[in-house]
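A single protein chain has been omitted from the complex, and every remaining protein chain is retained in its original position.
Read from first to last, the chains carry the letters A and B; within each, the first residue is number 1.
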Amino acid sequence: MKLGKMLHDALRVLFKKPVTVQYLTKPGEMVPIPERFRGKIIYDKNACIGCLLCIRTCPSGVITATAERKVKFDVARCMFCGQCVEICPKKAITLSSEFEIVVYEKEKLIIW
Amino acid sequence: MNTLIALLLAFPLVFVISLLFDGIDRKLHARMQRRIGPPIIQPLYDFIKLFSKERIVPTTASSRIFTVSPIFAAVASIMGTSILLANLMLRENTGGDLIVVLYLLAMSSVLVMVGGSSSGNPYGAIGFSRKMSMLIAYEVPLLLSILSVSLKINSLSYYDIISVQIAAKSMLALTFPSMAVAATAFLICIPATADAVPFDVSEAKTEIVHGPLVEYGGPFLALFKLAKSASNLALTLLATTLFFYLPAVFRVYALPGLSDLLICLVFALIFWFLTITVPRTIFARLKVGQAFKFYWLVALPLSVTAVLLSVLGL
Partner (left out) sequence: MVDKHDEVKKIEVDYTRLRIPFGPVHPALKEPVLLRVTVRREEVLDVDVVLGHVHRGIEVLAENRNLVQTLYLVERVCGICSHSHTTCYVQALEEIGGIQPPERALYLRTLIFELERIHSHLFLLGVMAHEIGFDTLFMFTWYVREKILDLFEKVTGNRVHHAMNTLGGVRWDLNQHMVDDIRATMKDLQKSVHRIYNFFQDKTVEKRLCDVGVLSKDDAERLCVVGPTARGSGVDMDVRRDHPYAAYTYLKDYFSVAVREKGDVYARTEVRLLELFESISLIQKVLEELPNGPIRVEDNVIRLMRRIPEGEVISLVEAPRGELLYFVKTDGKEGLRRLKIRTPTIPNVLTLKPMLVGCEIADIPVVVASIDPCMACANRLIVVDATTDSKKIVDMDFLRRRRQA
């Protein structure tokens, strides 16, 4: 019958559990985060040699050089592309799984 | 005196029950789409919240009609439903007969239309013309099916029809073929009156941004929504009590008055689910011409057949 093709499906799911994940309203519920997820930057200052190659390839102007020949990240401008992670010869930059990076003061988002 | 007390009691009862049933409808609609859905008393929260908003009247609107139509629509709907409830509570013919109830329900639909066109918005004008076409399409079969019931029972009073079912200890729609046909026609007309998909052309959200209700916000919108819920309750209650009066067949002998009313309301909720919620979930929206054609080619012949059959005595 061509009419009401959705009826069987609609009635079948009426008493099943909804597919919504109640993140933030029910504590502890969260969709599993995969390992390649690109989250907030983690910077290892000791491994950095000051080559400044990351500044040349960053598309958003996140990275600036400091006086002591290291770098400084402004995570508020970051788009989490991961290009700096790739280019760094000493693997001093990694991307964590952290995505809840809302702050009240922008200064807190500068990593050095 | 009794009538007045019953009507005054019915007013807040209609308010609470229609908003509750609306909430249950939204919850079930969401569950059928695998969502969680709002809490069941959400329409009540919406009502209270909307009353705290600003009362905005657009400059291109005729402000008297704009402000007065929601109030009249809400009052008319609630009065129509209260008459039905008062009849059921006192178990006699009080307040008004079927003509009064149908008049009040039609008035609230017309007032939505009129309010929409008075807002001066082109979307409101389009919604007005669409709602007018739909009114012409569904009011006639609705009235004819009620007419066939009155012709059968020889009375226009609401409780007479119910007492006939109680006396015969059977439901009207299951004993007479003309009543079964009339019941089908009546049930088909309910989605159009309730503005539920597939017949909600006048309030199409994705096409004309809620049609007649486009410029309404705040308390006016709350009153319109209340009018809509109350008239849905009235129609589903009419469908159950006129055609399928369950307490005639199946009676709970403790507290007969109250339990009859409760059984009728539960059955009204089931009919609400079958005629408003389920079509809303499984169908797409039809265009004005297609919906009009559907009612004139399917619902109207059914109701005319019902009238003819009841005149012939079947």
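Criterion: a contact is a pair of C-beta atoms (placed from the backbone, for glycine too) under 8 Å apart; a residue touches a chain by one contact, two chains touch by 3 or more.
As the structure is a computational prediction, the values presented were derived from the model and not from experiment.
Novice: Looking at the full complex, which residue from A:5, A:45, A:90 or A:108 touches the chain that isn't shown here?
Specialist: Per the contact definition at the top, the residue touching the missing chain is A:5.
Novice: For the full complex, which residue in B:6, B:19 or B:32 touches the chain that was left out?
Specialist: B:32
Novice: I'm checking contacts with the chain that's been left out. Which of B:46, B:200 or B:215 qualifies?
Specialist: Final answer for the missing-chain contact: B:200.
Novice: Any idea which of A:19, A:49 or A:65 touches the chain not displayed?
Specialist: In the full complex, the listed residue that touches the missing chain is A:19.
Novice: Give me the chain B residues in contact with the hidden chain, please.
Specialist: Those residues of chain B that touch the unshown chain are 32-35, 122-123, 125-126, 129, 197-198, 200-201, 204-209, 281-290.
Novice: Tell me where the left-out chain touches chain A, residue by residue.
Specialist: Counting over the whole complex, chain A touches the hidden chain at residues 2-6, 9-10, 19, 34, 36-38, 53, 56-60, 79-83, 86-87, 95.
Going forward, only the chains that are shown with their structure count from here on.
Novice: Could you grab the centroid distance between chain A and chain B? Build each centroid from C-alpha atoms only and quote it in angstrom.
Specialist: 51
Novice: Spell out the residues on chain B that touch chain A in their complex, using ranges where they run on.
Specialist: Per the touch definition, chain B meets chain A at residues 28, 30-37, 278, 281-283.
Novice: Mind listing the chain A positions that touch chain B in their complex?
Specialist: Touching chain B: residues 4-7, 10-11, 13-16, 18-20, 22 of chain A.
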